[in-house]
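Missing here is one protein chain; the remaining ones are kept as they sit in the complex.
For clarity, chains are labelled A, B and C in written order, and residue numbers in each chain start from 1.
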Amino acid sequence: MSDLESFRNDVRDWLEANCPDSMRKPMKSEKDICWGGKRFEFSSDDQKAWLERMAEKGWTCPSWPKEYGGGGLSKDEAQILKEEMERIKARPPLISFGIWMLGPALLKYGSEEQKCHYLPQITRGEIRWAQGYSEPGAGSDLAALRTKGDDKGDHWIVNGQKVWTSYADECDWIFALVRTEPDAPKHLGISFLLIDMEWDGVSTKPIKLISGKSPFCETFFDDVKVPKENIVHQPGRGWDVAKYLLSHERANIAGGGSGAQMNPVAAAHKSGEVDENGRVADPILRGDIARLTIDALAFETTLQRIKDQADGGQGVGAKASMLKYYGTELNKRRHELNMSALGSDGLLWEGENPEDGDPARGWLRSRANSIEGGTSEIQLNILAKRVLELPGG
Amino acid sequence: MSDLESFRNDVRDWLEANCPDSMRKPMKSEKDICWGGKRFEFSSDDQKAWLERMAEKGWTCPSWPKEYGGGGLSKDEAQILKEEMERIKARPPLISFGIWMLGPALLKYGSEEQKCHYLPQITRGEIRWAQGYSEPGAGSDLAALRTKGDDKGDHWIVNGQKVWTSYADECDWIFALVRTEPDAPKHLGISFLLIDMEWDGVSTKPIKLISGKSPFCETFFDDVKVPKENIVHQPGRGWDVAKYLLSHERANIAGGGSGAQMNPVAAAHKSGEVDENGRVADPILRGDIARLTIDALAFETTLQRIKDQADGGQGVGAKASMLKYYGTELNKRRHELNMSALGSDGLLWEGENPEDGDPARGWLRSRANSIEGGTSEIQLNILAKRVLELPGG
Amino acid sequence: MSYILSEEEQMLRDSAQAFLAEKSPVSELRRLRDEGCKDGFRHAIWKDMADMGWNGIVIPEEFGGVDMGFTAAGLILQEMGRTLAATPFLASSVLCATALRYGGTDGQKSEHLPKIASGEKVYALAVDEKARHDASHIETRARKDGNGFRLSGQKRHVVCGNGADMLIVAARMDDDSIGLFLVDPEASGVERTLRRSVDSHAPANIQFDDVKLDGDALLSETEDGSALLDLVLDSGRACLAAEQLGIAEEAFSRTLDYIKEREQFGQKIGSFQSLQHRAAHLLTEVEMTQSLVIKALRQLDEAPSQAPLWIAAAKAKATRVSRLSSAEAIQMHGGVGMTDEYEIGFFYKRAQAAGEFLGDDAWGAGRVAQLSGY
Partner (left out) sequence: MSYILSEEEQMLRDSAQAFLAEKSPVSELRRLRDEGCKDGFRHAIWKDMADMGWNGIVIPEEFGGVDMGFTAAGLILQEMGRTLAATPFLASSVLCATALRYGGTDGQKSEHLPKIASGEKVYALAVDEKARHDASHIETRARKDGNGFRLSGQKRHVVCGNGADMLIVAARMDDDSIGLFLVDPEASGVERTLRRSVDSHAPANIQFDDVKLDGDALLSETEDGSALLDLVLDSGRACLAAEQLGIAEEAFSRTLDYIKEREQFGQKIGSFQSLQHRAAHLLTEVEMTQSLVIKALRQLDEAPSQAPLWIAAAKAKATRVSRLSSAEAIQMHGGVGMTDEYEIGFFYKRAQAAGEFLGDDAWGAGRVAQLSGY
C-alpha cells in the first residue's frame, strides 16, 4: 500500500470515530456555521466536540505547518482529507476570515513571533477576526484611506473609521489598513495593523442594507493605542499584504455566493408558473432562464477547470478577477430571473413565516456582489491591465 | 381660404400636372435614384423631366432662398409641399450630398460668390459632390488628418489621401478637409476646400467591403492645385464647417438605413420558420424579435417626437448623437435577427437571381452603420460630455 | 397626435412636481414603512390630492371629476415615480375609475365615481390569480343566485387591497364570460391578508368565500366584460409605465449627480469613460422609454383601438429601463448604494414591484408578438 493509500485509510478511520453523526448532516441555517471566537455560542455539544477534535489534529487548517497549529499535510494529503470529509458529508469544523484571509497573509508576511502567537489561535477557533479595509470615501480606491496612526515611538495612536467590516460586532480582533507614513506616496504610506477590539477607543455598529439586517458594520477608532509589534510586514507596506489577501477574498466571493443553489426553475414551480408538462409557462422567461443556465454551466465548469490548472501548477493569478466579475454578474442575473419567476410572490417582504421575504432579500443582497471585494469595474480594469496588457489610460 | 390653404391647392394642381405617372411609383432599385451630376445617366425621360420641372420651381431644395436656385418656401410651405408629394407618392426628384450636406454648410459659411456659383448647380443636379473627410489613420479622429495644402500665394498644392469618399468615382467635385496651417494647433490647422475632380492629380478607386461592392472609394491628391477662392469659411476654420455638416449626416444615417423596412418576421415566413398559426416557430427567437420590435417602436416614436420638438422650436442639438447611436445599434440587431430567422437560407451569398445574397449583404453592410458618420463610441462620448456634462476623462 | 405637452398638461406636471416634492418625498415612503402602516398610504396626502382635483383626473365632470384624460393621469404618475409616492392613485383613480366610467350604469357611476374623485373612498381592482400577471386566467366564480350573485375565489397581490374601502373584482360568470363586480371588503366571506411588499406598499391577497352580492354589484353597462377588463388593464399599464419612467429618470438623475461629485483614484468617477458610456446609454434608453410612454398615453386618449400594441411596448420597455436605471444606480453608487440609509435602493425595489404588476417585460414582449400576429 502506498503512503497516500494508508494515509487515506487512517483518515477514514479517524473521521469515522470522531465526526459526530449530527455533524454529517447538511447545514440548515446560518447558526449551524461554526465561526469560533471568544463570544461564540456553540449550537450543540457535537459542534463543539467536532471543532476541538479537528483542531487537535490541526485539521481545521490542514496544510498549515504543525508548529503553528496546522495539520502539516502535503497537498496530496490535504486533498485526501477533503475528499474523505466530503464522502461522509462532514461539515467544516470551523469557518473564519482568520483561516482564509489573515492566516495566509501571516504565513507569507508575518514575523515568527506573530505566526506563533496568532496562527494557533486561529486554528483552534479561539479568536475571531474582522477585516478593516474600506472607509467611507475609499471603497474601491484603497489608496484614499484616511484612518491614520500617529507615531508615538513604541506605539501608534489610531483614529478613523472603517466600513463594511463584516461581523465586526461579533469579532474579537480586527486587521486594519492604517495610514502611518503621512509623507510617503499614497500607496506606500499604509500599514497593516492587528488590533484587539476590546481595546479602548474601538467601537462598532451594524449597517442596515437594502436587503435588511446585514453582517456588515461600521467600526470606529478613537485614539486607539496600537503597539508597534502589532504591524504585519514593514511600515508603509500594508498594501502588499492587502493585495495578497484580497486575491483570496475574490476567489471566495466568486465561487460561493448564497445564490449558487437558488434556481429560477424551482421558483417557477413554487409560484405555480409552470405548464401542464412542468415547463416554465412563459416561453420568453423560459428562454431567459435557459440562457442563464448555459452561462451558469460555463461558470461552474470554469471554476473546475481553473482548479485543475492550479492543481497542475498553473497559478490562478489575475484569473481570480475573471471569476469574481463573471460569477457576481451571473449571480445578479440569477436573482433577477428568480424574482421574475416568482412574480408577485417574490415581492413579499415580511409575512408570518421567518423565511417569507427570503427571495427578495437574497435578490437585493446580490446587488452587493459586484461591489464588495473590488467592484466589477475594478476587476475589468485589472483584467485589461494585467492579463490583456492594454496600455494605461 | 388662408394663404397656406391656397398654397396647398396650387401645389396639388402643379404636381398633378407635372409629376409623371412613373415618378409616382415606389423606387425599386438603386438605379431609380436620381443623383444628378455631369455623368449621370437618366434611367428614363420621365426621370429627367421630373428633375427639370422641379428644379425650375426651385423645389429640389424647397427652403433654400430663391436667388440661389431654391424654392424660397417658408417652413410651413415646405411642409405642405412634402405632404402633397407624399400624398401622391412622388419620388424625390434629386438626392445628393450637395443638398443635404454641402448646401446647408455653404448657406451658413459660404461667401456670397460661392453661394451664387455652387448652390444653383446643386439645385439643378448639375454637379454631384463627394465628401472627403476620413483618411487612413484618421477615422473618428479628424484632428489627425494628414492631407496637406502647401501655401503658394494664390493657391494651395494639395497632397494626400482620403478614404470612405462615397460615390467619388461618379462625382464631379469633392469637398475636402485639408491641413493648410501646419503650425496651428491641430483643430485649427484645417481648411474646408472645394476641389474639381477633373483637375490634374485627383484620382479615385472603389473600395470592396465585406458586404461586396460598395459606393465607397479611396481618393488621392497628387500635387493638386487649388485656388485660394475655393476655401469655405476662413483658413484653419474648416473644423467648424465639418462639425456643422456632420450633424446633418448623423441625423440622416440614424433615421434612414436600408434596414428600416426589413423585418425578421417576414424573413421567418420566407424561410418557412413559422408554425401553423403563422407565429415564429422558435419561441426563443420569437421573444428576441418581440424585444427588437419594442425597441424599434421606441426609436420610431422618438424620431417623431424629436421632430415634433424641433417643429416646436426646440433644437435637436446633441440629440442627433442619441439617434445615431441607438438607430444604428438597433439596425445591426435587426439584421442579426433577420439572419437568424432566415437560418441557412440567409447564408446564401450568390445564386441565380440577382437578389440572392441580399439579406447577407445587407446584414454585413449594417456593421458599418455604427462606424460611419462617427462611431457609436464617439456618439457616446458626445452625449457624456455635451448632454450629461460629465467631467473630462 | 402631438408628442409635445400642452400648456395645461405642463402646468399639471409642474404642480404635481411641487406638491409631491413637498408632501411626499422619498422620506415619506420610508416613514410609512418604518411606521408599519397597514394601508400603505397616508390618508391626509390622499385628501390633499383630491383637493387638487387629481383623484378625478379621468372622471367626467358631471361625476365630480376634471376629465383630463390618461395622458394627464400618466404625467401625475410619472412625478409620483420620481418621489416614489405611495398612494391609491393608480388603483382607485385610474383602474377603478376607468372600470366604472366605461362599465358602470348611470346609477353606478353616480354612486361611486364622486367618492373616488373626492377621495372619500379608496377603490382597488382585484384581477390576478397567478403569481405572474395573466388576465386570461380567471377562475374566481360569480354564480347567479336569485337576482344577485355568489362570489367565490382567490385573488393575489391586489394593489392597495389592504387599505381599500371598495373592491372591483373580475370573475367568471355562469356562461364563462367575464364580469366586474363591486364588492365591499367588509362583507361576510371576504378575507384579506396583508402582504407587505418589497416596495413598502400594502397589497393584499383576498379570499372570497361564497360572498353574497346584489344584482347591481355587476358593472353592466357593457355586454363584453372581457373587453372592459382589457381597457381597464391597459389604462393601468400605460399609467404605470409612466410611473416607471419617473423611477428611471430620477434614479438616473441622482446617479448622474453622484458620479459628478464622488472622487476615486484622485478623479471624479464620472470622468471614467466606461461609466460615461454606460450613462450615455442610459440617457438614450430613458429617452426611448419616454417616447413610448407618451405615445401609449396619447393613443389611449385619442385612438384607443390602436393603443394596445403601444401600451404593451411601453410597459415592457419601462419595466426593463426602470430596472436597469436603478440597478446601475446602485452599482455606480457603490457601497453606499447598498445601505438602507441611502434612498437609491428604494427606487430599485419599487422598479421591481411596478415591473411585476400588470405584466413585466417578458409578458410585454409576448403580448407584442401576439398583437403583431407572430
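Please note the rule applied: a residue touches a chain if its C-beta (ideal position, glycine included) is under 8 Å from a C-beta of that chain, and two chains touch if they have at least 3 such contacts.
What you see is a predicted model, and the numbers here were worked out from it, not measured in a lab.
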* Omitted chain: which shown chains does it touch? -> A, B, C
* Where the complex has a chain not shown, which of B:26, B:272, B:313 or B:354 is the residue touching it? -> B:272
* Structure fact -> Out of A:26, A:185 or A:392, only one touches the absent chain, namely A:392
* Based on the whole complex, identify which of A:35, A:68, A:192 or A:326 touches the chain you can't see. => A:326
* Structure fact -> Omitted-chain footprint on subunit B covers residues 134, 136-141, 143-144, 163-164, 207-212, 271-273, 281-285, 288, 332, 336, 339-340, 342-351, 357, 360, 363-364, 367-368, 370-372, 375-377, 380, 393
* **Touch list for subunit A against the chain that is not drawn** => 265, 268, 274, 278-280, 286-287, 289-291, 293-295, 297-299, 301-302, 304-305, 308-309, 312, 319, 322, 325-326, 377, 379-381, 383-384, 387-393
* Asked: When the complex is taken as a whole, what residues of subunit C touch the one chain not shown?
  -> 272-274, 276-277
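In the analysis below, only the chains that are shown with their structure count from here on.
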* Which chain's centre, taken as the mean of its Cα atoms, is farthest from the centre of subunit B? -> A
* Could you state the distance in Å from the CA-based centre of subunit B to that of subunit C? -> 43
* Asked: What positions in subunit A touch 2 or more of the other chains?
  -> 283-284, 288, 393
* Asked: subunit C: which residues touch two or more other chains?
  -> 272-273, 275, 362, 365-366
